[in-house]
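The other protein chains are all here in position, but one chain of the complex has been omitted.
The block that comes next holds subunit A.
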Amino acid sequence: MAVIEVNDLVKRYGRLPVVNEVSFSVEQGEIFGILGPNGAGKTTTVECAEGLRRPDSGSIRVLGLDPVRDGRELSHQVGVQLQESLLPENIKVWEALDLYASFYRAPKDWRELLAEWGLADKRQARFGTLSGGQKQRLFIALALVGDPKVAFLDELTTGLDPAARRVTWELIKRIRAAGVTVVLVSHSMDEVEELCDRVAVFDRGRIVALDTPANLISAVDADQHLRFRPLTPFDDAVLTGLPGVVSVTRSGDRVIVAGRGDFAGAVTSALARDHVPVAELRVEQHTLDDAFIALTGRAFDTQER
């Protein structure tokens, strides 16, 4: 069952369309990624689904409700973490959770959330004294305190150090395990690759691809490279005829095999069959970065806002 359905969504700022005929649906219980460079229309799309912005045209249904018309009812069933939202400096962690819990019909026990999100010892701490990671965990806990069916999380690990990101990722997986559908807005490839069941890739206000991260990567139509150092001499012809292999080149004592599809498996079994032991075998796999370049013809990081 689709939890979120977006059809032909258009949102303009002035005359400029920021979101241009975007359609997608999010299924119950998945982590759905919205990936793209800054300014691609990701946040605007999600804010339309949250009821914060009114679409210029197109339709959105979240849990069967219209986010603008049925906003009050919907707000009981969704949890939101906004990209640039803070709390008052002087509010204490428990006060914020207790306050937000009081907004909802059937809130979770915020004391449990406090423990679950590793904030139990920060209960009395003021918001202004928390670290970046602690603030993010508090925001996620606040998004979940109303016991939502859908959680929208926007750029939640931006600015966190690698260890804090890892911790946060594990916690997001736990949200899914609890049966909550998660919409994750991100401009971070590794985050999306790690967490998302499906990803909509946004570029310039449109969705340029929508699939699982694995399928997006395998759809990249470009050579991959396999490098190794042979420990005994062998003839290149052993490899050049193999299915998928495009070229075999040597560089010093290294051999570089370019190919497509599952050529790596064919290469390693051919080497094994001919008793060629190898060292320092590396497969350079495609990543979502390559997928993005392949889809848009541009590198991901060079986008300006």
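A few comments on the model shown:
Assume a residue touches a chain if its C-beta (ideal position, glycine included) is under 8 Å from a C-beta of that chain, and two chains touch if they have at least 3 such contacts; residues count from 1.
Here is the rule we use: contacts and distances are computed from a predicted model.
Per the UniProt record, the chain missing from the shown structure is "Transport permease protein", taken from the list "DnaJ domain-containing protein", "Multisubunit sodium/proton antiporter, MrpD subunit", "Transport permease protein" or "NADH-quinone oxidoreductase subunit K". From the options A:80, A:175 or A:239, the residue with contact to the chain not on display is A:80. The chain omitted from view is touched by exactly one of A:5, A:98 or A:223, namely A:98. Note on the undisplayed chain: of the listed residues A:52, A:164 or A:242, the one touching it is A:52. For subunit A, the residues touching the chain absent from view are 50-52, 72, 75-76, 78, 80, 82, 84-88, 90-91, 95, 98-100, 102-105, 146.
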